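Pasting a structure here, questions to come.
Just one protein chain is left out here, and the rest sit where they should.
Right after this comes subunit A.
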């Protein structure tokens, strides 16, 4: 096994989010149509702005 993988662990699960992308607004929106970015508490709770969010498809930045 490659040495680095000695230190591998289970990935952090991708955030469960309560918003969906709206191609008209080009923004993610909540169920009431408001932009998700206005709900700071929700974003922090979801963890969708952290450095490991999106690790499945992108780098951990």
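The working rule: a residue touches a chain if its C-beta (ideal position, glycine included) is under 8 Å from a C-beta of that chain, and two chains touch if they have at least 3 such contacts; residues count from 1.
Here is the rule we go by: contacts and distances are computed from a predicted model.
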Hidden chain of the complex, named as in its UniProt record, picked from "MvdD-like pre-ATP grasp domain-containing protein", "Putrescine/spermidine ABC transporter permease", "Sarcosine oxidase subunit beta" or "Response regulatory domain-containing protein": "MvdD-like pre-ATP grasp domain-containing protein"
Interface with the undisplayed chain - residues on subunit A: 1-12, 17, 19, 21, 23-24, 26-28, 35-38, 40, 43-44, 47-61
